[in-house]
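Here you go, one structure.
Moving on, here comes chain A:
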Amino acid sequence: MKKITIVMLAVAMFLSIFAIGAQARTVSGSITINGSSALLPLMLQAKKEFTARNPRVKMAVSGTSSISGPQSVRRGVAQIGTCDWDASTNVPGFKKFDGLVANKVAAIPFATIVNSANPVNNLTQQQLIDIYTGKITNWSQVGGNDAPIVVVNRAFGSGTRVNYTAKALNGATIIRSGANYKEASSSGVMATTVRTTPNAIGYIDLVYVTSGMKALSFNGVAPTVANVINKSYPIWGYGYMMTKGQPTGATKAFIDFVQGKTFQNGAVKKMKFIPIGAIK
Partner candidate 1 sequence: MQNLKDFKASKLAKIFNQFFMVSMWVLGIITVFFVLLLLFLILKDGLPYVTWDFVIGLPSEIDAGGGIGPMLLNSFYVTILSLLVSIPISLGAGIYLAEYAPDNKLTSTIRVCVEGLSSVPSIVFGLIGIALFVEYFQIGLTIIGASLSLAMLNLPLLTRVSEESIRAVPHSYREGSYALGATKLQTIFKVVIPVAMRGLITGLSLVAGRAFGESAVIILAGGVNASAEMWDFSLFSPGGTLAVHLWYVQSEAIVPDAKEIAHKSAAVLLFVVLAINLLFRIPLWWMERKMK
Partner candidate 2 sequence: MNDYINLHDVNLFYGTNQALKDVKLQAAKHEITAFIGPSGCGKSTLLRCLNRMNDLIPNVKITGEISVAGESLYGANTDVESLRKNIGMVFQAPNPFMMSIYDNIAFGPRRFGVKSKAILDEIVEKSLRAAVLWDEVKDQLKKSGLSLSGGQQQRLCIARALSVEPDVLLMDEATASLDPISTMKIEELVQQLKKDYTIVMVTHNMQQAARVSDKTCFFLNGEVIESAPTKTLFNNPEDKRTEDYITGRFG
């Protein structure tokens, strides 16, 4: 009896070791992620948590711009390309990437921002469109001080710009020149410009709204996570992980992890993104 127990125990132990080994083997490999800089912090955090659980997976994460995500995937340089829009469809300015599959990461809310000294608190969609297309050029036209409006835009190719233009400006064509118009090279420059320019208007990821600037309501709705979830605030977009065909192996494991409850309710919420399940 004793012998049998010992043998069985040994077999069980052996099997369990084997099983662990087998499981570990299924999630090994290397994943290269490239793309959106806005999603980079999230990806870095995901990498940290994922590799802690799956030490056999080698990961390299970098962020340059949204468009470089799907591009590197198509060229085979990266397994996952992060992008602020669904690159498997056409968006204004960018053709779709055939053969890529979009996997949602999280929802990203965006906010219209002005300098904190600006008395204006709300703009309608029409007012925003008129400002960004150059029809309204003075804050007094929208109930503010008698001061010219300084329009701050992001560079072409910025995911924030693609989303904001589509959702807030209804795809309108933004002005391209003028003494009171400039383009910011990154979210940081956008934030600093609005903070230091009294009559500026710009837009930014809601996460980045900090002191010195304030987020405007859109059609009377305040830009909050709650308002995005209840769908009353429309300026938001999903961030995507683009893969070549359906993901497999370690890539699939990683995407599953990112879309899983632990990560969505943990890091995604903490970093003030909105979990994908929250918006029905």
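General observations
Methods note: a residue touches a chain if its C-beta (ideal position, glycine included) is under 8 Å from a C-beta of that chain, and two chains touch if they have at least 3 such contacts; residues count from 1.
The candidate set was assembled so that all candidates are chains of the complex that A comes from, given by their letters.
All values derive from a computational prediction rather than experimental measurement.
What touches chain A in this complex, out of the candidates 1 or 2, is 1.
Chain A meets candidate 1 in the complex at residues 32, 34, 37-38, 40-42, 44-45, 47-48, 51, 60-64, 75-78, 185-189, 207-208, 267, 270-272.
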